[in-house]
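Sharing a structure, written as C-alpha cells. Questions coming.
Incomplete set of chains, arranged as in the complex.
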Amino acid sequence: MHLREVADLVAGRLEHADPEMRITGVHTLGSAQPDQASFLANMRYKGLFEASRAGVIIITEKAFPENTRPVIRVKDPYLAFSLLQRHFHPQPRADGIRHPSAVIHDTAHLAEDVDIGPLAVIGRHVHIGAGSRIAAACVIEDDVQIGASCTLHSHAVVGTSCVLGNKVIVQAGTIIGCDGFGYAWTGQEHLKIPQTGRVVLEDGVEIGANTCIDRGVIGDTLIETGTKLDNLIHIGHNVRIGAYSIMASQVGISGSAEIGKGCQLGGQVGIAGHLHIGDGCRVAAKSGVPGDLEAGGTYAGIPAMPHRLWLRVSALMTRLPDIWKTLGKRARS
Amino acid sequence: MHLREVADLVAGRLEHADPEMRITGVHTLGSAQPDQASFLANMRYKGLFEASRAGVIIITEKAFPENTRPVIRVKDPYLAFSLLQRHFHPQPRADGIRHPSAVIHDTAHLAEDVDIGPLAVIGRHVHIGAGSRIAAACVIEDDVQIGASCTLHSHAVVGTSCVLGNKVIVQAGTIIGCDGFGYAWTGQEHLKIPQTGRVVLEDGVEIGANTCIDRGVIGDTLIETGTKLDNLIHIGHNVRIGAYSIMASQVGISGSAEIGKGCQLGGQVGIAGHLHIGDGCRVAAKSGVPGDLEAGGTYAGIPAMPHRLWLRVSALMTRLPDIWKTLGKRARS
C-alpha cells in the first residue's frame, strides 16, 4: 500500500513523507518496522514517537508541531489505525464449507455459502443467512434464526428460538438464551418459573467471550443495533439495551433493566433490576447503580452519584482520618 | 383453561370475571392479549394495569379496591404467575433418545428414558437416573453420579467423581468440579496442590450459565437442597452452602466459606475465605464481606456492615464535601 493510498483511506495529510513509499502493515510505535505504519492515539505513549522505527506515523493535526519525520495527520488517529488494520486484515469470507463431523438437522435451512465448523450442532428448523460462519463445537439449538454475515466463534451457544440479526459476532464460549433467574417462594421452596421468552440481538451487535444473556421470562431480552458487549458480562432476563451502547467486561445488568442508546458502562459495573438508564449515560468502572439515571450524565461510585461529586467524595474519603482528628481535637477543646 | 380452573390453581378469588372464560397463556401487562392472563406483582408497573388488554389480571387482595375489571385476587401474584407459567409450559419429558453422535462409554449406566444430546460425552462408570436430560456437547467425566429428573443444558461440564442429586438443573457452559485455586509457595514457585475432592449438589439445586464450582481440595464442596445460583458465579473449593439459599449473578465465594440456609446474596457480592455466614442472611449487591455475619441480618457495603448503617453511611458519603467545608470553616474560626 502506497502512502498516498493510506492517506486517502484515512482522510489524512502526508507530512515529510514520500507518497510513493509502500507499507506492508501497521504495528505499535515500539514494534513497527520501517515498512510498517504506526499511530499515536493515546498521548501517554508520546515518548515512543521519536524512537519508533515505523515508516510513517499517524498523528493528530496538532501533535508535534515541530515534527520533521514522515507522518500522516488526521483528525482521529485511532480511527485511522482501525481503518488500516481492517484494510490489512479483512474479515475471512464464508466458503460454504460444512465439516463432515458437524451435526446438522435435516430441517435446518442454511444459505449456500454458510461455513459450519467441526463438531458444531445445528438444531431443528434453524435458519442461517448468507455468509455466516459457525465455528467448531458451537451449539445452535432448535428454531434459532441467524442472519447474514454473522460470525460465531468456537463453543458459542445460541438457545432455542433466539434471533440474531445480520453481522452479529459472538465470541467463544458465550451463551445466548440461558434461563433467567426466576423463582417464586412457595413457603417451602424456590419454584422455578419457566423462562419462555427469547433473546434478540439486532444487526451489528457483538458479544464478548463467556458472556451470558438470559432469555426473557415471557417476551424478549433485546439488544439493539450496533451495541458491543465485552467478556464475562451478565444480562438478566427481559433487559433492553439501546443501540450503539458499549459495556466493558464483567458488567452485570439485572432483570428488566432498560439501558438507553449510546450508553457506556465501565468494567464490573452493576445495574439493579427494573431501572431505567437514560440515553448516552456513562458509568465509571466498578460503580453500583441502585436507581434510575438521567440521560446524558456521567456517574460513578457505590451507590452511583454524579461523577464530579464522586471525584470529590473519593478524594475526601482518604481525608477521613484528618476529619476525624480535627473533629476530635475540637470536641476535646 | 377456564378462569375457574385458573382460580383453583392459584388459590385465588375471581372478581368481575366470568368463570367460564378461557385463557390460552400468560403474558406481561403490556403485551397480554384478551385471551391471556397477566399479573401485577411489582407495584412499579401499576400504571400499566388500566390499559392492559389482558383477559384477566392477577392482583393482590388489597390492590385497586375500586377495581371494576376482571381480576383474580391472590395473596402472592408472583407465585400465582409462576404456577400458571408452569401449567402452560411444563418441563419437557425425557424420551430415552440418545443421539448417535454422542460418545457414551460402555461402562456408563443410564436409566432407560435418559436423553443424551448430540456430541455429548459420557465417561466411564457414569450413572444417570431416570428422566434426566443431557443436552448437546455436555461433558460428563468419569465416575460422575447424576440423579433422576436432572437437566443439563448445552456445554455443561461435570468433572470426575462429582455428584448431582435429583431434579438438579445446570445451565449452559457451567463447570461443576474444576480445580480449586490451591498452591503453596516453595520460595521459587507456586506449587500446585492436587484438588482431589468432589462437588456435591443436592436435590433441586439449580446452577446458572457459565458458573464455576470448584471441587474440594480434599473433602467436598457442597450445595444443599433447593439452593439456586445465577450466572457467572465463582464457588471456591470446600465451600458449603445451606439449603434454599439464593445467589445472584457474578457472586464470588472464596474457599472454605460456609454460607447458611436461606441466605440471599445480591449480584457481584464477594465473600472472603473461611468465613461463616449465618442462616437467613441477606447481603446487598456489590458488598464485600471480610468477616463472619450473624444469622438473620441484612448487610451492605465494602466492607459489609448492617444495612441500616450502610444506608446512613452511603448517604453521608455524598455529604463529605459539606462536612469538609463546615470543618474547614470551623477550623479557620
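Residue numbering begins at 1 within each chain, and the chains themselves are lettered A and B in the order written.
We adopt the following convention: a contact is a pair of C-beta atoms (placed from the backbone, for glycine too) under 8 Å apart; a residue touches a chain by one contact, two chains touch by 3 or more.
Here the structure is a predicted model, which is why all the values come from computation and not from measurement.
For this homomeric complex the structure file specifies 3 copies in total, of which 2 are displayed in place.
Throughout what follows, only the chains that are shown with their structure count from here on.
Here the CA centre of subunit A is 26 Å from the CA centre of subunit B.
Residues 26-28, 31, 42, 44, 76, 78-79, 81-83, 85-86, 89, 91, 99, 101, 117-119, 135-137, 153-155, 169, 171-173, 204, 206, 208-210, 226, 228, 230-232, 244, 246, 248-250, 267-268, 285-286, 302, 314, 317-318, 320-321, 323-324, 327, 330-331 of subunit B are the ones that touch subunit A when the two sit in their complex.
The residues of subunit A lying in touch with subunit B in their complex are 103, 119, 121, 123, 137, 139, 141, 155, 157, 159, 173, 175, 178-179, 181-186, 189-194, 196, 210-212, 214, 217-219, 232, 234, 236, 250, 252, 254, 268, 270, 272, 274, 288, 290, 301-303, 305, 309, 312-313, 316-317, 319, 323, 326-327, 330.
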